[in-house]
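Removed: one protein chain of the complex. Kept in place: all other protein chains.
Note that the chains take the letters A, B, C and D in the order they are written out, and that residue 1 is the start of every chain.
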Amino acid sequence: MSFRKAYARTFGPLLSAFSKRRKRDTYNPKREAITAPDIPTVYTIYDYNEGKCERIATDQLVHCMPHTHDTHNTWINVDGLRKEEVERLCANFGIHPLLTEDILSTGQRAKADDMDSHLFCLLPMLTYNQDTGLIHTEQLSIVLGDNYVISFQPDPKQDPFDPLREKLRNDLAPVRKKTVDYLAYCLIDAVVDDYFTVLEKLSDRLEKLEDEVVIKPNSAVLLKITLLRQEIMVVKRAISPVRELVNSFWHSDNELIREINHKYFKDIYDHISLAIEYTENYREVAINLQDLYMNQVNTRMNEVMKILTVVTTLLAPATVIGGIFGMNFDIIPFQHHHHGFIIAVVSMLSISVLMLLLFRKKGWF
Amino acid sequence: MSFRKAYARTFGPLLSAFSKRRKRDTYNPKREAITAPDIPTVYTIYDYNEGKCERIATDQLVHCMPHTHDTHNTWINVDGLRKEEVERLCANFGIHPLLTEDILSTGQRAKADDMDSHLFCLLPMLTYNQDTGLIHTEQLSIVLGDNYVISFQPDPKQDPFDPLREKLRNDLAPVRKKTVDYLAYCLIDAVVDDYFTVLEKLSDRLEKLEDEVVIKPNSAVLLKITLLRQEIMVVKRAISPVRELVNSFWHSDNELIREINHKYFKDIYDHISLAIEYTENYREVAINLQDLYMNQVNTRMNEVMKILTVVTTLLAPATVIGGIFGMNFDIIPFQHHHHGFIIAVVSMLSISVLMLLLFRKKGWF
Amino acid sequence: MSFRKAYARTFGPLLSAFSKRRKRDTYNPKREAITAPDIPTVYTIYDYNEGKCERIATDQLVHCMPHTHDTHNTWINVDGLRKEEVERLCANFGIHPLLTEDILSTGQRAKADDMDSHLFCLLPMLTYNQDTGLIHTEQLSIVLGDNYVISFQPDPKQDPFDPLREKLRNDLAPVRKKTVDYLAYCLIDAVVDDYFTVLEKLSDRLEKLEDEVVIKPNSAVLLKITLLRQEIMVVKRAISPVRELVNSFWHSDNELIREINHKYFKDIYDHISLAIEYTENYREVAINLQDLYMNQVNTRMNEVMKILTVVTTLLAPATVIGGIFGMNFDIIPFQHHHHGFIIAVVSMLSISVLMLLLFRKKGWF
Amino acid sequence: MSFRKAYARTFGPLLSAFSKRRKRDTYNPKREAITAPDIPTVYTIYDYNEGKCERIATDQLVHCMPHTHDTHNTWINVDGLRKEEVERLCANFGIHPLLTEDILSTGQRAKADDMDSHLFCLLPMLTYNQDTGLIHTEQLSIVLGDNYVISFQPDPKQDPFDPLREKLRNDLAPVRKKTVDYLAYCLIDAVVDDYFTVLEKLSDRLEKLEDEVVIKPNSAVLLKITLLRQEIMVVKRAISPVRELVNSFWHSDNELIREINHKYFKDIYDHISLAIEYTENYREVAINLQDLYMNQVNTRMNEVMKILTVVTTLLAPATVIGGIFGMNFDIIPFQHHHHGFIIAVVSMLSISVLMLLLFRKKGWF
Partner (left out) sequence: MSFRKAYARTFGPLLSAFSKRRKRDTYNPKREAITAPDIPTVYTIYDYNEGKCERIATDQLVHCMPHTHDTHNTWINVDGLRKEEVERLCANFGIHPLLTEDILSTGQRAKADDMDSHLFCLLPMLTYNQDTGLIHTEQLSIVLGDNYVISFQPDPKQDPFDPLREKLRNDLAPVRKKTVDYLAYCLIDAVVDDYFTVLEKLSDRLEKLEDEVVIKPNSAVLLKITLLRQEIMVVKRAISPVRELVNSFWHSDNELIREINHKYFKDIYDHISLAIEYTENYREVAINLQDLYMNQVNTRMNEVMKILTVVTTLLAPATVIGGIFGMNFDIIPFQHHHHGFIIAVVSMLSISVLMLLLFRKKGWF
């Protein structure tokens, strides 16, 4: 099988991963905001207090109005972001136009904003695609008001909030007894906890590549490590600014985050710090792996060079002596000697052996 | 085709890009200020308030005088910077001589200055040249007074402000209702948004080079990556100090930037941070690409070495045996044997095959 | 012996170290907390003041209640962490649920928390496995109240606190006369002092590898250095956040750490700083070693290439002249000359010698 | 021409640059202070106010006495630093002994000191030696009192202050109307502006080396880049601490620097920041260049290896078949065949061609 074909066969899936990566959206303020007319906007509203919890799932914006009485907490989760609907919802709640713009633009760095009457943050939710080995990011935006939390997700298919939804249905869960800043904590905590699931997948692939490099190195491994390094960097860049976000909530002097709940954001801070450290660690291990592979290639090349040199050296006396006695001169020493042939062959062998011994003694092999 | 010629053919455009780069101006305080006598200075004045908006385009400095009444906002855009005219305009508006000097010197780092009665900043506008693959920078200077904004551009051909001009003509646009610091925000925002257009081009080229390295590597790719890395660094160095500039406006305690408008500069701050992160990312990807290419060259060399060694090894027995039986001795074993020739040839082949098997078993190939 | 076999023989233990590393727990908030039902929870309680010191070892939680009178200090060491027991113990002492969660989750970064009524920290205890060369980490959690210290260890087999236990039995030891923050200091100090034992082992292995690289380099050394580098990084990452922890206790404004005892934490701060510096140093030495090895491989390859070139060059004239005079033409110069053979052979030798001299003069060898 | 000779011829000037570098003085507190008895100390005194400007050039220390009346500003420039004279001059002006020691010791880092009654700074003046390509540094010390400035230069031959001297003679120049802190600004500004002249030379050499690497690479280029990198680092290290110096004057709360003149030091701050950025940029470009060169050497080696392999491979069948039919057996197949010779030769050629086609199809070339 030719090198090119072998290359294509090994790298086929890898190369298709390459082309898929291009679909990843990067931020561009001049492109249209993310309006996906084919994805209907769905509002899931949780109205709850210690005593009860009502859940409404609707595509009617009219259900999403700010409460004027304090006895209820409200969580509105918006799945699928159509521009006009998001803008009207935000207008209803008095959310600043800059934030509305942020909610509708994808590919941004995680960040937090304090608008006095409401707090805002956006951060990435990560998922790992088992087939392509690629990390997919979805941008979650959260608005925290005095008695409401609104969360915005472009993609309605999945999020890591199911355990939280279950807790909301449970009368004894702390989230039912606490203010909405604790709900915002629960959302961010769920997202950050989910990072470790992705990190574990990266760690698994790294370990597999470690085995490939150490036990059965082959030339595709180099590209695989490069691709994995890039995914590690995608995660690192995505989650690094989350630390600053969490830190600003932890130390926020806005009263929307009650003094007693600050320590919950400290808890997320510990976890996001650990997650970032993991990415740095993985990156370093990947680089070491690359070095180890290349160094093994070099060492192997050294071995092959030595064989080549030994073989060439062994050939030398035979070539020279055979060439000498193969010349067509009338008078050739030993030509008519009874043991001429044997003498020549023995010379060839003994010179080869002597050279090998000499070289070995000189430490060349 | 010779290596040199192939090299020249592939690298022709690249090399011409090299020589063009030299024209790039670097800052030198001892050179004359940028006076381009052949480029006439054109003043475009927008006088506006909520009710109306007047536009004057003129080459007469006399139209550019500070307003003494507060009911109007003024934006003067200066295209083409002749030394005397800029100095007289600045003198009219009481702009500090150090700033005038800054406006007239190109190649500076982006920066902001607070002169109490007016704020100053300068930052680069970037354009990407599709033909040469080079980044061109033009230095934009902005002076923000209490009811005026003056912007200075050396090159009259282009700027990213056309959408803003359209908004100024629209009676309902926020810019018409707000103070001039919002206008200054709009100018800087337009420049920073434009960076992403340039970054997208760099990203496209990077992806093309990725394909070249992974799918069909060739020796020109190395130089292309090096050149692209340099352009990425040009962008990184140009825009990195813009973050500090925007930060100082965001946190400015000068009342020329109204408290209510601070958050707009925070919005730019988010974007410029993202843009800088992109350049760092691109730089890293470019370096990885370079490593991957060189490692593939090494791996390929390893393959070629192995072929060489196999071929040399296969030759060895034939050379030795052929040499032995080609010698001109009177008495040569098997010479007169009926199957002598066949015995010799079979020995050659079988020794070759045995050596190959041996080497393969030893894991050398 | 084949390369593969030699490789396997040399790397056998190394590779088994590789697979064992995978068992290392990394933090994952979605996994069950560390409940090891087969490890019974054992409480060791030291009740002491200047006059007396009582020790109780029990598996009954009922013995672990907070004291209401100030005349006693209490140290409760918990070995083996069963979820329900730890939660009930923590509830008894009013420890915040976030801390209880921390105590029960392994693989976390060292950190400190201030909950006003109690201080909390967790940090790793390190042990070096002589057989595998791997670092094992056990997470120690410490809660410091006004008159008690509780320490939690998942693994009951070992800890570095035996010298401290001996001091507690000694009526004259300072720890008996001082407040419990000094006891907390003693615990952390013992852990940090123990880091140097592990560091010394790493240093010893590094020195052995130095010898291997410089005096008798072989191809297994590369993998050994890579593995050692990874262990060094495990230690570095484990102990680096301990500095911040100690610093926050040193500068704590919580009155649980008395003003007079601050300087003890400063003393640990000095030591942990030194330990971190050691890991950075070791990492750098390991990288240098790797470079040195690869550079020696390159230099050796250079030597082998030269031999190959010399041998090939020496062969050349013999091959050419032998080939020429071995041709079967009717008329061959010198064929019938009396000294034809000698002339040819002397030509071969002299041309070889001349070429060698020429090359040597040109500085190629 | 031999490699060694070619090397010597190319590297002659480079190597002489090497030895000259050793003369560069590094700071050593145990060496004698810089007293050059053969260089006479010359005092150039400018006594000026808005109305008039007197200039005295003398070698008599007696002319250098502090003024007690405020109506005059004084600039004393000292060229050639003899220990006793400098010490007496400093004593006259009440300059702290530590500063006197600093003035007399060369090779120091740029720095500023605030002694309440006077400010002090020292910074390097750079010149580029066109012949050797080396950077020469001269240490300028400046003392700023309430109505005087004293500048000290070890080497009387050159400085960048001639334009300033001209301005002092001009009654309309701002320097004549302002306080002495503005004069200090002018001195430092002239030095920093001069850095850009040196930077431009380095940039020119870098561009030349870029051409050499890309268009006609040769082996001397590597050493040239290494030498240039070292000069770039000399500049970087020399000017980096100047930023801190300028910053401390910009933000100084000593009244010797009038509030109104602070912005002038901000202007220098911008320039020195830019200059430092240039050195960082140049360093990076030089490293990239080195990488590019080495990668081209590697790629070229790869090409040469392929030729070697092709040639060896083409030889193989001829060697084998020629060896086979050259053997001296009685019975050789085709020996007496009419087309035996042609069959053998055609076999040689066709096997060679087939092998080449096979290898090419396998993607080995």
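Note that in this section a contact is a pair of C-beta atoms (placed from the backbone, for glycine too) under 8 Å apart; a residue touches a chain by one contact, two chains touch by 3 or more.
All figures in this text were calculated on a predicted structure; none of them were measured in a lab.
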Contacting the left-out chain in the complete assembly, out of C:D47, C:E101, C:D146 or C:D193: C:D193
Absent-chain contact - pick from D:A91, D:I260 or D:L308: D:L308
Touch with the omitted chain, as defined above, among D:A173, D:I332 or D:M355: D:I332
On subunit D, residues whose C-beta touches the chain left out of the figure: 3, 11, 14-15, 18, 22, 26-30, 96, 98, 101-102, 108-109, 111, 113, 115, 219, 222-223, 226, 229-230, 233, 237, 290, 294, 297-298, 300-301, 303-305, 307-308, 311-312, 314-315, 318-319, 321-323, 325-328, 332, 334-338, 340-341, 344-345, 348
Absent chain, residues of subunit C that touch it: 193, 196-197, 199-200, 203, 207, 210-211, 214-215, 263-264, 266-267, 270-271, 273-274, 277-278, 281, 284-285, 288, 291-292, 295-296, 298-299, 301-303, 305-306, 308-309, 312-313, 315-316, 319-320, 322-324, 326-333, 359, 364
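Everything below uses one rule, namely that only the chains that are shown with their structure count from here on.
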Copies subunit B and subunit C - rotation angle from C-alpha fit, nearest 5 degrees: 145
Computed distance of Cα centres, subunit D from subunit C, in Å: 41
Residues of subunit C touching at least two other chains: 3, 326
